[in-house]
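Here the structure comes first, spelled out in structure tokens, and everything after it is commentary.
Of the protein chains in this complex, one is absent; all others appear in place.
So, chain A:
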């Protein structure tokens, strides 16, 4: 009865929630049924052939698997370490901008790259990093530094992925933190001001602690996508010179699974990725819950 009363009372909110729930059900829950393909040889007609761990064995014994897994972990770790904090910092900085006109302008500019596809972004970055006449190398040359072919350099390409990811997503990802900051009671800042707190102290002792639970939640949820090192991005930035350092699980699965029609094999690799994602989410959730009392739920 209590549930019904709450449903009737907040029906607008529940109606709004129903669409995302439907989306997750259709695109994330129903496809779980297809996981079985990882253990079968798929037949369009007739019975699928149950092959157990065959595709997993092939995957783990493939000579490329170790390097592909290693690349996936390294690129994902780099993104978690270097990309994840940027939207938090950006939201703090945007929050400190006092002119609302300027703040809106900054927000619009930093949100924009999010709406560009990786194909376009790759084109922009390839031009920008061109060793002959790309902006980055022209600036380096101005300071008497040599040109670097970042796109074909095994030492630099992963950093190109990190920085292009920051460029594309930092602005958009900062929205959630900005929303959390907006929820903080202005009274807290006023009280701090009366007590003589500087802007930096207000940020450190009021804003950041209030952001903590949002940061933890976003971090744990992001870990679920840890093994998705960014297919679209890597696919568009990869070239023959740097395959060995940027070929990730997703690009490998795309080539072998989709390109060569080995769908069961591709499903096995995706399932492997999914299992790692779940382990990371649950592991981080319980660790965080134990030490800070905060988690995803």
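Just so we're on the same page, a contact is a pair of C-beta atoms (placed from the backbone, for glycine too) under 8 Å apart; a residue touches a chain by one contact, two chains touch by 3 or more; residues count from 1.
FYI, contacts and distances are computed from a predicted model.
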Out of "Branched-chain amino acid ABC transporter permease", "4Fe-4S dicluster domain-containing protein", "Glutathione synthase" or "Extracellular solute-binding protein family 1", flag the one the UniProt entry gives for the chain missing from this complex. "Extracellular solute-binding protein family 1"
Which listed residue, A:7, A:22, A:35 or A:89, touches the chain dropped from view? A:35
The listed residue (A:20, A:46 or A:146) that touches the chain absent from the view is A:46
Residue, one of A:51, A:106, A:162 or A:243, that touches the chain absent here: A:243
Given that one chain is not shown, which residue among A:70, A:152, A:202 or A:228 touches it? A:152
Per the touch rule stated above, chain A touches the missing chain via residues 29-30, 32-36, 39, 42-48, 50, 58, 62-64, 126, 130-132, 149, 151-152, 239-244, 247, 252, 255-256, 258-263, 265, 297
